[in-house]
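Selected chains from the complex are presented in situ; the others are not included.
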Amino acid sequence: MIEFFTENKDMIFIVILMIFVGVEVIGKVPAVLHTPLMSGANAIHGVVVVGAILLMLNTEADNYLALGLGTVAVFLGTLNVVGGFVVTDRMLEMFKKRK
Amino acid sequence: MKLSVLKETDKGETRVAIVPKSISKLKGLGFEVVIETNAGSNAAFTDEEYIKAGATIATSSSEAIDSADVVVKINPPTPEDIALLSEGQILISQLFHLLRPEITDALKSKGVKGLSLDAMPRISRAQSMDILSSQSNLSGYKAVICGADNLGKIFPMLTTAAGTITPARVLIFGVGVAGLQAIATAKRLGAIVEATDVRPECKEQAESLGAKFLTVEGEGVLVEGGYAKEVSQEYLLKQKEVVNKSLSQADLVITTALVQGAKSPILISQEQIEMMKNGSVIVDMAVAKGGNTALSKADETVIHNGVKIVGISNFPAQIPTNASELLSRNIDTFLSHMVSEDSFKWDMEDEITIGTLVTK
Amino acid sequence: MQIDIQHIIYLLASVTFILGLKMLSNAKTAKNGNLLAAGGMVAAIITAIVFHEGAVSAVIYGLIFGAIVLGTVVGWLTAKRVQMTKMPELVSLFNGMGGACAALIGLVEFHHNVGDSMSMTVILAGMVIGSVSFSGSMIAWAKLNGKIKNAIRLPKYNILNTLILISLFAYGAWIVWTGTGSELHLYVLFVAALGYGILFVLPIGGADMPVVISLLNSFTGLAAAFGGFLYGNQVMLTGGILVGSAGTLLTLVMCKAMNRPLFNVIFGAFGAGTESVGESGPQGSVREVGPSDLAVQLNYSKKVIIVPGYGLAVAQAQHVIKELETILEERGVEVTYAIHPVAGRMPGHMNVLLAESNVEYDKLKEMEDINPEFSQTDVVLVVGANDVVNPAAKNDPSSPIYGMPILDVENAKACIVNKRSMNAGYAGIENELFFRDKTQMLFGDAKKVLTELVTELKALD
């Protein structure tokens, strides 16, 4: 365990810092922004699509099952990313001063 | 249809039933409006203004009543008025049919339809026709002004180079329409205001205007449809206990307590007056119905033991302009409710018609 | 060299995520923040494809592009077409897609890493969490959608769910421990995780869905982070962790705003409380609004009408309402007061109060003058009034207030009613207005909630 820690100490520190940043960033958000913020965060975790892409790129061309699942994964991930950002953008429309 | 407005003849009355502003509305309802000359002059409405608004002037009450379809005034008709009225005419005014049945009887025998303004049912949609509300409200204001004028002190607290003047203490009996407006006015002028009433919901209402409410925890009050109907002797005794301390500190006391269809209750006895401060003032707004203190006299100021008891039976007459405006609006709203397509509807299903039509 | 640039881009993308989220938490910068994060995302995706080393068959590229293009088109169109009111359920849907993506990665990668217990742990954790997030989100979506109407509760569902959760852990640990590569175990775990997600969300009432979605959102973040760990991919790791931590905090903040302890959120049993308020009444359900949401509505309005009633007097909120007026006017919102002739308990009650707090006489409008203006009004704020805005006066001949003229607040684009409860006013009758579509209830003592509203408004600047 400690060994794992030492190997990945920077990574772990990054994770800890990232948690801090995540928490801090949300810290004082006015309640009105809860939903858009949730939606924006939702789009960001769509970054999982990168994993799906890497998976595809590393899969042999004849592993049809893997390719099939991978393609679906890329599709779903993209949906998450694109849909997420667009819907957030639309939610934020209402914050534009109406004049 | 011809609608005639009479000049009030009661002593001290200064109001007029219809003001120039209402005339166009009445004309819209199909009335031709005739005003007895100088009917509005005490309320600052000149004949010229009426003419400009589209009315015609009658030089006398007989001229006005003659050939009128509807006759409007504020106070009950005098015997002379009744003599001038003729069969089929409609009279709109206060008629006090329960208290003064002789008037209704006279009208009945003459075949005059009497619509009594004081008999307006106190339901939500009739609020805009309710002259009791509109006039009590103004009275509540005026009673405070009258009290302030009679008091040897000022209302607000003032810290000055020549010492601090303590705020006047005002105690109000009866938190109805008049009582609430009195609270508001006294409070505005800076007084410390206390109030009491038999109805418990008045506590919140009084507090919403910044007054302290003196709650009497007593039995024996019958409240019906928002009105105190009957108050027992025990209750009145309890009340005395609760208010006595406030009474002995009060600079101004305003009493507004009425009980529907009965003499007003005596809330302040002679002994209680005697425990009040030298120089303090009581304004009794219930004096027309007998008064809320043992010593009040209608339209007189009694001084007892250094306490001035001011009894004014017709407060609205002291603010004739506004009082007439509101009355006139009440009446024109009432008429527009009663009339449709240039004639009276006489809808005998309608609560308002049933309530006000006291002689058929 | 390539790999270096790749790292720089990943790093920059991570930074755009942080900045984007940061900007999203401020009304003024939110839109740009979203775009910034989106930009970073695009860069990360392109980088992942372009900088890949080693030969890849064209078919695979084709599949990837196809999936991306399809995903983009479908995602874009769905998001663009959805109605404003349906957005939360769409968020839930998209969240589920992310979770599914993570789950699929786990399913596929499992084989490649059998034996490496660290990797297996990471893969299984990502897969389980992704699956829970997926199935849970789908249930949440169906609920918001109205496809599932009620909170479905198995008997003793709390204990059941906790048991399932523990079993999931244990099962996963066992798979890693034994190092088994058996597909069966993998799929059983997968199905069990899906099942848990469903059972987790099913018992929860509609009012609590936003909290659940936020929680599932942070789950998906976590799943993505595990993916990042697996591939040693920084942008996935940071993006995932960021959403995981921000999402968790957001969930807590939302819980707090709704006065619901975290414990109940995790172990089911939610929704019981608010639902009774939110959906009572014979005439249907009322919509609640909080001071903060109202603050935005007001801040971005052009014309606001305040309708004071007896409750304003009871709460002695005249000074706060004046403060509200001042702030809104400073922000360029036109504010007037509609004074009903019998508002309060004495003629002129409202005048007395508003004069005390120095509201200008010009701002007080009589009923006849203001009634035609409601239709051009963005928000009507009814403060402690009830009978004077009760449509029964117009519609219901049996009502005691029938025939009384009322303020036509319904004609405005939105109508907010502040009072402490669903209790009746002076006339003692129910008010249908509260159940209308355009109406939102702001419950609480007028002075208290308006003070909160003013605070939120100040924070919005």
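Each chain carries a letter (A, B and C) given by its place in the written order, and its residues are counted from 1.
Everything below uses one rule, namely that a contact is a pair of C-beta atoms (placed from the backbone, for glycine too) under 8 Å apart; a residue touches a chain by one contact, two chains touch by 3 or more.
Quantities reported herein were computed from a predicted structural model and do not represent experimental measurements.
Whole-complex chain count, expressed with the shown labels: A x2, B x2, C x2.
We adopt the following convention: only the chains that are shown with their structure count from here on.
Computed centre separation for the pair chain B/chain C is 56 angstrom, with centres defined by C-alpha atoms. Our note on geometry: chain A versus chain B, Cα centroid distance of 73 Å, whole angstroms. The distance from the centre of chain A to the centre of chain C, with each centre set as the mean of the Cα atoms, comes to 18 Å. Multi-chain contact residues, meaning those touching two or more other chains, do not occur anywhere in chain A. Chain B has no residue in contact with two or more other chains. The touching residues of chain C, counted against chain A in their complex, run 17-18, 20-22, 24-28, 30-31, 33-35, 37-38, 41, 44-45, 48-49, 52, 54, 56-57, 59-60, 63-64, 66-68, 70-72, 74-76, 78-80, 82, 84, 87-88, 90-91, 93-95, 97-98, 100-102, 104-105, 107-109, 118, 130, 210, 213-214, 217-218, 220-221, 223-225, 227-231, 233-250, 253-254, 257, 290-293, 295-296, 300-302, 332, 378, 456, 459-460. Residue ranges of chain C in contact with chain B, taken from their complex: 310, 313-314, 316, 341-342, 344-349, 352, 355-356, 387, 393, 400-404, 427.
Residue ranges of chain B in contact with chain C, taken from their complex: 123-125, 127-128, 133-134, 137, 140, 177, 180-181, 184, 188, 204-205, 207-209.
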